[in-house]
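Here the complex is missing a single protein chain, while all its other protein chains stay put.
Lettered A, B and C in written order, each chain numbered from 1.
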Amino acid sequence: MNDTILEIRNISKSFSGVPVLEDINMSIKKSEVHVIVGENGAGKSTLMKIISGVYRKDKGDLFFEGKPVQINSVQKALNVGIGIIHQEFNLLPHRSIGQNIFLGREPIKSNFLKVIDHDLICKKSKELLDYLGLDIDPRTLVYNLGIAQQQMVEVAKALCFKSKVLIMDEPTATLTRKETVKLFEIIRKLKSEGVSIIYISHRLEEIKQIADTLTVLRDGRIVGDLSIENASIDQIIRMMVGREIKDQYKRQYHMHGEEVLKTENLGAKRFSNVNINVHRGEIVGLSGLVGAGRTEIAKTIFGEDAIEKGSVNIYGKKYHRMSTQKATKLRIGLVPEDRKEEGAIMEMSIRHNIVHAVLPRLFKSSVISKKTELAVATKYMEELGIKAPSVNKLVKLLSGGNQQKVVIAKWMCADCEILIFDEPTRGIDVGAKAEIYGIMSELVERGKAILMISSDLPELIGMCDRIYTIKDGMVTAEFSRTEATQEKILAACV
Amino acid sequence: MKRIAGFALNYYKVILLFAILIVSSSVTQDPVQNIKNMIMIQAPFVMIYSFGMTLAVITGGLDLSLGSIAAFSTCAAAFLIIEDQIFVGIAVCLLIGAGLGLLNGLLITKAKVNPFIATYGMDWVIRGAVYIMMGGAMIYHFSHDFKVIADGSFLGISNLVYIAFAILAILMFVFQKTVFGRNVYSTGANIKVSRLTGVNTDMVIIIVYMISGVLASTSGLLYVARLDCAEAFLGKNFGLQALAATLIGGTSLKGGKGGVGNTVIGVLIMVFLMNCLNVLKVSTLWQDAVFGLVIVVSALLEMAKQRYANYLQL
Amino acid sequence: MKKTFTVFLVVLFSISVLGVSAAPYPGAVGKKATLILKDLTNPVWIQAAEGAKAAAKDFGMQIEVVAPIVSNNNDEQIQLVQQAIAKRKDILILTPADSKGIVPAVTELNKAKIPVINLNTKINNESGRANSETFVVADNIMCATLCATELARLANGSGEAIILQGPSGGQVTIDLTKGAEDTFAKYPNIKLVDKKEAKFDRATGYKVTQDMLITYPNLKIIFSCNDEMALGAVKAVEEVGKLGKIFIGGIDGNKDAMASIKEGKLNATVFKNFWLQAYTAVEAAAKYLDGQKLPALIPVDLGIVIKSNVDKYLAM
Partner (left out) sequence: MKRNDYSRYREIKGLLAGVLLLFVFMSFAAEGFFGWYNLHNVLKDLLILMIVASGMTLVILLGKIDMSAGSVMSLASIVTTLLLSYGFHIAFALLGGLLAGAIIGLLNGYLVGVLNLNHFVATFATMSIAKGLALVACNGDIISSDSDILLFIGTGKIFGLFFIVWFAAILLLIMFFVSTKTKFGYKIYSIGGSEQVARLSGIKTSNVYLVTYVIAGILAALGGIFMAGKANSGNATIGDGYEFSVIATVLIGGTPFEGGKGGLLGTLIGAIFLVILKNGLSMLGFTPAWQYALIGLAILIAIVADVSINERRKAEEKRRVKL
C-alpha cells in the first residue's frame, strides 16, 4: 500500500528574480506529523503557502494521493483537502467564533439567495469546540477571547474542513505550555484519525515530543531529512544554521549596581499591587501565561498605559504619572512584542528608525544634520550587525531578526539606561536569537538594567538574574538564577 | 525603451505640466501674460491653503475646514483692518486660524474623532458662525497699505509669489530638516511606534492642524487684500480644491509620505489645466469631468511609478 | 391678583384692536405667512428678509422667513414648503430656486388651499398644476435684458462679449444667461464668444476673467450673473489697464458694486431692490388676505444703475 498522501516534486519559486525555493522534493505520509524546521527566511512559510494555494509555484508538481493536482487558489487547496493554520492570526475580531470557523464557506440554506444557515454554523461550531475541549459559546465575538482561545479557534477552523493534510505554521508561538500540551493531544488525536500534519516550529524542544519525521530547510533548499529517533537538538540546530551554536546564552554574572527601576504597589487595568525592582547590570525576567498582565506591566512602566494605583520609581524618584515622552527622557526604552505595529516604522528607512528616539537630544537646535544622522545610524547598524545594503533601506524589506535589531538599535542609540524587552526573540530564527542574547548580555555588562518578558522558559532561565512570576495580574513568586527551574516557574504561573 | 518609460514615469508630472503649458501657449496670443497670470497670481493663492491640507494629509488625516477657517478669521480681522489697525488685524486673523486649528487638533487627538468627521463638523460650525457674525454684511474698501500686501510687486514679481515661496521655504525647512518635521512624518507613518518612541504624537498632530489653520487664514487674508472685500462665503471650495491638489501632487492619504514640494506641482497642474481648458474655449461644463479624469490618471501613474520603483529595487 | 391680570388682558386686547383699526388691510392682521427664499447667507437675500419683516410689522402679520441651508437647493425648498403646510400657514410667499422643480410642492400647496404669492423667479406653470395668486416680478430675465442692453449701448452695439455664470445647472444662471443671450442676439455686431462658470464668487470671477482676457484679446463686454463676479472681473480688467475699454455689468446692485460704479470702474448693475421686492410681496399677501383681487403681475421697479444715477441708489 502506498501510504504517501502528498508528494512535492522539484518545486521552485522566486520573487522578483531572487530564488526563495529551489528544487524541493518532499513526501508526506498518511497520518504522520512531519516537522519542517529552518531559520527565518529559509523558505518554510513560502513552501507552505505554495502548498495551500496562497502563492503560485514557478516550477514543479504536486501529487495528492498519487494523482497530480494543480493548486492555484486557496479554495482549490481546501477542496483537495489541504488546510492551513497561518502563522499570523487569521480571525476577524468583530465576528463570532462560529462565523470565523466557517469563514468563506458558510453553509447555505437556499441556493438562490445564498442565505446562511446560522443555526447549523452554531451547532457545528459547538461540536468542534467540544472536540477541542473548549467550553465557549460559538456566538461569542472573537474580540472577547484570549490569545490561546483564539489559537484554538484557528485550529477548529482548520479542522472543520475535514482536511487530510493540515499545515500548522508555528502554532505554539503564542501558546503557553499548558495549552501547548493540549494542542499536542489534539494533534495526536487527529493523527490517529488518519490526518497528516505538517508542523513548522522554532521551538526545537517541542519537536521531539510530537514529530515523526523531520525536514530541515536552509536557504531555500532541503539540507536533510531525519527520522526523529536519531536526531539530537544540537544536530538539528547545526543543520539549520550550517554552523555550530554552542551555548546560546552567554551571560557573565557580576555584582549588580544600584536599583534603577522599582514599582511600588503598582496597579492598572489588568494587574494590581505589583512590586518589582531592577538593578543596573541585571536582567530581570517576567514570566507568566499570555494574558497574565506581563505586557501591561511593561507598558504601564513605560507610560503607554495609565497608572491607576501606586507608583514607579526611576533612579529613586517616585512617579505617580508616566507618559512615553517622560519615560524616554528618563532613558527607558521598550522593545515591544509586536514589532511591525509597535516596534519599528516599516515604511521608513533603517536610518530614520535608528535615530528616531535620539533626535531631540542629538540635535539640540532641532535642525537635523544629515551627516551626523548618517554617521550615527551607520555606527549602530554596524555595531549590531544589521544586515542590509544601506542605512536607507526600508525596514519592511528586512528579515524579522534584522527588524528587531533595528528596534534595539533605536534604544541603544538613545543611550537607554533601562530597557524593557517584551518577547524579544519571538518569530526570530536561531541564529538571530543568539545575536540578540549577545547584545543583551553586553548591555548589562555596560551597566544597563534590563526587564525581560518571555514565554520561552529556557530563554528566561538562561538569561535572567532573577525571575518574577505573574499570575492573574499579581506577582506570585520571585526566583533567583540559582533557584529557577522550568518546573518551579510553571508551578508559580499556573 | 525601458529607460524612456522609467524616465517618463519619474518625471511624468513635470512632463505633463510642460505639455499643458505648450498647448495653452500655442493657442493664446499672449502666452507670456498668461503664464504670468497663472504663476504670479492664481497659483500662489491655491498653494498656500493646499499646503495646509498637505500637512494634515501627511499626519494621516485631512482638513475639510480650511475654507471656513479662512472665512471666519478674515471676516473677524476685517473689522479691525477696516479701522486701519492692519497689524493687529493680521495678528488676530492668524491667531484665530491657529485657534480653530487647535480645536480641530483637540477633537482629533483628545476626543479621538476621525479627522474626516471632525473637520467636516467643524466646517459646518465655523461656517455657521461666520454667517451669524457677518449677518449678510460685507466689508470692503480697505486702505492701500493693506491691499498692497497682495497687490504690490517687487522687481516685477508679485508679492504673492514672494509670500507663497517664503511659506514654501519655511515649510520645506521645518518638515524636511527639523526634528519636529521628522516627527510629523513618523507620526503619520505609524502613530503607535512614534508614541512608543517618546514622540508626543498628540502635540505633533495639534500643531500640524494649527499650522494648517494659520495657512488657511493667510490665504484668506491675501484674497481679501487682493479682491478688497471680506465676506462670509469666502473659500467655499478651498477644501476640495486643496485635497485635489494634494492628491494630484502625490501625497498619500495613508500618511507619512509626500510633502509640500509635491503639492506645488499638484497646484500648478491644476491651475495650468483649468487655464488650458479656458483658453482652449472648452465649455465650463466639461471642467468637472476633465478634472476627475486627471485625478484618476495621475493616481494610476503614481501607482505605476511605485511599482516601477519596487521593481528596480528588488 | 386674578383681577389685575384680567384688566391687563383687556387693556392689551383693546390696544391691539386699536392697532388693527389703523392697519390698511384689516383682513390680514394676525395672519401667519411664510416667506421662502433661495438663500439666507447672501447679503441681498438678507435685505429681502428685512423688507418682508418690515412689511409684516406694517400690516400686523406674523411672518417667518426661511431658506435652504445649501443655497438654491430645490429639495430643501420642497421640504420648507411642506413644513409651512404642516404649520398651517395662511399664506406662502415663494421664491423658487428651481422654477420647474418646485412645481410638485406648489401643487401640494394648491391642494392644501394655501394661497401662494410668487416672488422674484416665476414658477413654471406650463402643466397648470402650480397656481399662484400673483407674481411679484423682478424677473431675472428682465434684469439681464436691462443690463445687457446698457452694456451693448456702451459698446456701440459691437464687439466680443462673454458671460460669467453662477454654478452650472442653477436656475438663476439659466435665466440670466438666457436674458443676456437674447439681448446680445439683437445686435448683429455683438458676438457672444464664451460662457464661463465662475461660481458666483469674486475670487473665481477674477481668475476666470484673467484667463478670458488672454483668450479673447478683443473682448469688449463682460456680462456677469452677479455683482460679486463682476467685481472680480473689474479687478482683473483693471490690472491689465483695460478699464474703460471693456464694459462690465453685474446684477443685484449691492453696495460694493455701486461704490465701484461711482468710482467709474464697474459700468452697470441692476438694482433689484430685494428689500422692496419682499415688501411688495408681503403687501400683496396682505391685500389677498384682506379679500382684494390681485393683478396677475405686480412689477417691482428694477433700476439700471449707471454712473449718472448711482448717487440716487446709494442714498436709498
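As a working rule, contacts are C-beta pairs under 8 Å (C-beta built on N, C-alpha and C of every residue); 3 or more make two chains touch, one makes a residue touch a chain.
Just so you know, these numbers come straight off a predicted model, no measurement behind them.
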*Partner chains on view for the chain not depicted*: A, B, C
*For the chain left off this view, which of C:29, C:48, C:67 or C:248 is in contact with it?*
C:67
*Hey, which of B:16, B:38 or B:107 is the one touching the hidden chain?*
B:107
*Thinking of the whole complex, not just what is shown, which of A:8, A:21, A:91 or A:436 touches the missing chain?*
A:91
*For subunit A, which residues touch the unseen chain?*
54, 73-75, 78, 86, 90-96, 99, 103-106, 108, 113-116, 118-119, 122, 137, 139-141, 143-146, 269-270, 291-293, 472-473
_Missing-chain contacts mapped onto subunit C_ = 39-41, 64-75, 78-80, 82-83, 85-88, 98-104, 108, 124, 126-127, 165, 167-171, 173-174
_Interface with the undisplayed chain - residues on subunit B_ = 107, 111-114, 116-118, 120-129, 131-132, 135, 243-244, 247, 252-254, 283-293, 295-296, 299-300, 303
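The criterion applied here is as follows: only the chains that are shown with their structure count from here on.
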*Going only between touching chains, how few steps reach subunit C from subunit A?*
2
*Relative to subunit A, chain with the most remote C-alpha centre*: C
_Taking the mean of each chain's Cα atoms, which chain ends up nearest the overall Cα mean?_
B
*Mean-CA-position distance for subunit C and subunit A (Å)*: 71
_Where subunit B and subunit C are represented by their mean Cα positions, the distance between them in whole Å_ = 35
_Rounded Å distance between subunit A and subunit B, as computed from the means of their C-alpha atoms_ = 44
_Can you tell me which positions in subunit B touch subunit C when the two form their complex?_
27-30, 33-34, 37, 41-42, 45, 131, 135-138, 140-141, 223, 226-229, 231-234, 236-237, 274-275, 278-279, 281, 283-285, 287
*Quick one: in the complex, what on subunit A touches subunit B?*
15-18, 302, 304, 323-325, 327-329, 334, 336, 341-348, 352, 356-357, 359-360, 363, 366-368, 397, 410
*Using the touch definition up top, name the residues of subunit C that touch subunit B in the complex.*
41-43, 45-47, 165, 168, 193-197, 199, 201-203, 206-208, 210-212, 214-215, 217, 228, 231-232, 235, 240, 254-256, 259
